[in-house]
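Shown next, in C-alpha cells, is the structure this report addresses.
Removed: one protein chain of the complex. Kept in place: all other protein chains.
Moving on, here comes chain A:
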Amino acid sequence: MEAVHADEFTVEAVERALQQLYYDPDMEQKNVAQKWLTQAQASPQAWHFCWALLRPEKVPEIQFFGASTLHAKISRHWSELPPGQLDSLRSQLIAQVDQFASGSKMVLTRLCVALASLVLHVLPETWPTAVPDLLCAFQTGESVTEAGGQSRCLALLELLSVLPEELQSSRIPASRRSQLRSALAVDWSSVCSLLQQLLQRPDAPSPVRERVLRCVSSWHTLDIALKDSEGLLESCFALLKESEMFDTAVETIVSIISQPDCQRFADSLLKVVPQVLALQEQLKKAVQDGDMETSHGICRIAVALGETHCRTLLEQVDHWQGFQALVSMIMSCTGTPGHYPVDETSSSLTLTFWYTLQDDVTSLDAERQTLYLQIYRPVYFQLVDVLLQKACFPRDEEYAGWSADDKEQFRTYRVDISDTLMYVYELLGPELLRNLYDKLGSLLTDTTQPSSWQDIEALLFGFQSIAETVDVSYSDVIPGLIALIPLITANNLQLAETIMFTIGSLAEWLADHSLMLANVLPVVLHGLSNPDLSVACVSALKRICRECRHDLHLHTTDIMAVSQAVLVKDIHKSPQCMWIMQALGFLLSALPREEILGKLLSLVTPHIQQLEKLASEPPSSANKLPVVHILGLLSNLFSTFDLNKQSQRLEVMRPVQTQPHNDNPVVVVLQQAFPLIQTIVSKWLNEPDVVEAVCAVFEKSLKTLLHDFAPLVTQLCELIGQMFGAYPQASALDLTRQLVHIFGCEKDLFSPILALLELITNITMSIFHLGSRDHPDVVESFMQLHAQVLRRKADLYLSDRLDIKAVFYCGILSFKFPETPTLKATCLLFTELISHCEEIPAVREVLQEDGKLLLQTLLEAIGGQSPRSLTEHFAEVLFSVSRNCPNMLSVWLREALLPPGFPSSHLTTEHKDHFCQQILREQVSKRRMKDIVKEFALLSRGLQGTECAANY
C-alpha cells in the first residue's frame, strides 16, 4: 500500500484496504491501511468511488465507508464540487437515503448526516425550501403502519433529527451558525405539524413515536419558541401514561421546558404548570408501588419547571396559587419516603430548587418579597423537617446490609442536605436554631416516649451543618444545646461522631464563652480513649485547643494527662497522633511563660527517651517507623507552638520584629535533643524518610521561632552539611533556604550560612557531573535555594569560593528537564540572576561569555522541547534579559536564531526576524512579552492559527 499514486484511489483498491483494516491480524498493516484510507477520503477521486461503495451488493462495512466518505467530502471538501453538480449530488443522495431506509441502520444514519451537511451548505440562499422539499420527498402517502411506509417515515425522522445535531457539531462561523439556526427555525411549523400528527395517530408504531420524540428534543436546541410547541408538549405529557414511552417522553419534556428562553413566553409556561400538577396522582401511585423509575421521571419534570422558571412564575403574582402547588409537589418529591439511595433516588434532584426559590424570593422588590415570605417561610420550616427526616440513618440492621457504595452515596447526600440547611439559615435566621433546639430538648427530656438515636443524631447534624460555617453568636440557644450534650447517651458510633463534630463546630463560639468549656471538654476527653472515634474526637480537641487556647489554663492538666496517656498507649493512628501534638502545641504556647518549659519537658521527655532507646539499637526497618513517628510528633508539636503570636497578643505595643528570647522553651528542648538528633542522623544517613523527618523538626520550629532560632543556626548548618554530603536530598536544601530567608541578613550568622551554601553548591555540582537526571527534586530545590539567596542576600554571591559559573551551567542543564516544577524553579533562578548582572561581577562575566548559550537553550525550550504551559515562565526570563542587558540580547538573539530549522523546522526566516524585532522592542510590558513568546511557541509547534490552539 505504500507510496500509492493518486490515480490508484480506485474502488478496488479501497475495498482491499478496508479488508485489511478490518481483518488483517497485523497491527502494522492495519495502521498502513488506515492512513491510506484517510488519504483516499481526502482525494478528489473520493467524490466518485463513494457511490460505487454504496451499491446494494456490497457488505455493510464497505457501504458505511462509502457513506462516511460522502459526509467527509460534503462537510470538508465542499469547495471541490464543480459548479452545476449540486442538483445531481442532491438527488443521488436523496435516492440513496430512500434506498437505505430499509437497509443497514448504521449506513442510513451516515447518509442522513451527509444530506444534513449538504442542506447546511445551501440553506437559505441556494435551496431555501430544503426542509419542505425533503418532507415532500419522503412522504409518499403510504401509511406508517405498512412496512415500506414505516421505514421511509423512520428515515425521514432520522434525517430531521440529525439536521440540528449536524448544525451543533460542525465547524461553522458564529454568524453563519445563527443564520442557519433562524432559517431552520422558520421551518419548525411544518416539521412540528408532521410530528404532532404522528404522535396523535393511535396506530403509530412505537419505534416511530420514539423517533418523533427524539426529533422534538433535537429541534429544541434551535431555540424554538415555547408557544410554537404547546400542542406538541401536550401530546408528550399524554405519552407519560404509556409505560413503554415514559422514559423518552420525560427526556423530551425536560429538554423542552429546560430551555431558559421559555421565560419569554410566560403565558405558555403558565399552561404547563397544571399539566405538571396533573401528574401528582401518577407520582403518588408510583411512590406507593415503589416504582422508582416513574417517580424519578415525574420528579425531574417538576424540578425542571420549578428550577428553570422559578423567577418568571413568581413574577406572575396573580397565579401564586398554581406555583405554590408546584412547590408543594416538589416538597413531596424531597420527602419521598424511604432512604436515599436504596429506597428512592428522587429527593436529591430537588435540592438545587430550594436554593433557586430562596434566591429568587429574596431578590424580588420589597412588596412582593413580603408577600412571598409570608407564604414561603413556613414552607422552608417544613423543608427543614423533611430534610432532617431524610438525613436520618436507617435502622442498624438495615444499614449493616448496605453496600459500601450505597453508604458513600448516603454520605454525600447528607453533605448536600447539610449545605442546603446552611443556606436556608440565611432565610430563617436564629429561629431555625431555636426550632432545632426545642425539638432536641423534647426528644431528650420526654420520658414517656423513648427516642431513637437516629432522630437525635439528625438534629445534631442539623446544628452542626449550620454552626460549621455560620456565625452562631446571635443565637441564644447554644448554651442550652451545650447543656443538653452531656445528657445524650452516645450508645452508637454515628451518634457519638456527630456529637464530637458538633462540639468541634462550636469551638469558635466557645472561645467567646469560655465558661461553657467545662461542659464539653470532659465529653471530648472521655471519647479520646475510644479508637473508633479517633478522627471525630481528635479533630474536636484540636479545634478547641486552636480557638480557645487562651482560656484553657484550668483544663491544661486534664488535657495533657489524657493526651499523653493515649499517645503512650498507641490508641490512635499516626496522623491522629500528629493532630494531638498540634493541639498540645496550641495549648502549651498559651500558658503563662513560667509554666511552659516544665510542661513541655514533661510532654516530650517520654518520647525523647523512647527515641534514645531506638537510637541505641542498630538501624533496621522495624525501628525506622517508630523513629520517624517520634520525630513527626516533635515537628507537629513545634509547628503550632508559637510564642511570638502569644507575645503579640499580650503586648500589643511590641514591635513585630521581635528580639530573640534566649530562653525560648522550644530552643531549650531542641538544644537538649540536638546530640540525640545528631546520633540518629549519623546512624540513618542513607534513609531518606528519617532525614526528611529530621529536617521537618527544624523546619517547623524555624517557622514559628523565627529569630529565636538563632542559637541553633551554627550547629544546624553543620548538621545539614553532614546530611547533604552523605546523601543529597531536597529536604536539606529546602531547610537551608529557610535559614537563608530568616538569617541571611544577620551579620553574626553570615559565615556559617555562607560555608553551608558553598558546601552544598559543590556537592550539587558533583551530582550534575555524575548525571542529575534522577534527581529532579534536588535540582528544583537547588534552583529555588539560589534564587532565594539572590533575592534575600545577593552579597553571598560576592564570595570567591562560590562557583557562580557552575551554578549558571547547572541552570542551563536544568532547562532540559521535563519536570514542570524544576523548570519553573530554573526560570526563577535565571530571572533573579540576570537582574543582578550589574552589581555582581561574576554574573556579568558568565553572561558575557555564555549568554548566547542561555538564549539558545531558552529558545529550544520555547520552540518545542518543554511543555507549552511553561511559556509564560520562559517569557519572564527573556523579559529580564531584555531589561537588564538589552545590548547583548540583540546580538545573542540574532546569532542564536541564525541556523536554519532552529529551534523548529516550522519556522521561516521571516518568522524569526519578526520575533526578534518584537522581542527587542519590548522592555516595558511583561504581558506583551508573554504574548509574543506564546505566539512564537505556537508557531514553532505548527499549531499557529489552528482551532485547537485558539481554544487552548
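Here is the rule we use: a contact is a pair of C-beta atoms (placed from the backbone, for glycine too) under 8 Å apart; a residue touches a chain by one contact, two chains touch by 3 or more; residues count from 1.
The criterion applied here is as follows: contacts and distances are computed from a predicted model.
Looking at the choices "Transcription initiation factor IIA subunit 2", "Myotubularin-related protein 9", "Protein TIFY" or "Endoplasmic reticulum membrane protein complex subunit 7", the name in the UniProt record of the chain not drawn here is "Transcription initiation factor IIA subunit 2". Of A:15, A:61, A:158 or A:307, it is A:307 that touches the chain left out of the display.
Check A:20, A:539 or A:788 against the missing chain and you find that the one touching it is A:539. When the missing chain is restored to the complex, the residue among A:214, A:883 or A:941 that touches it is A:941. Contact between chain A and the unshown chain involves residues 171, 258, 307, 352, 356, 411-412, 415-416, 419, 468-469, 501, 504, 535, 538-539, 542-543, 546, 579, 820, 864, 867-869, 941-943, 946-949, 951-952.
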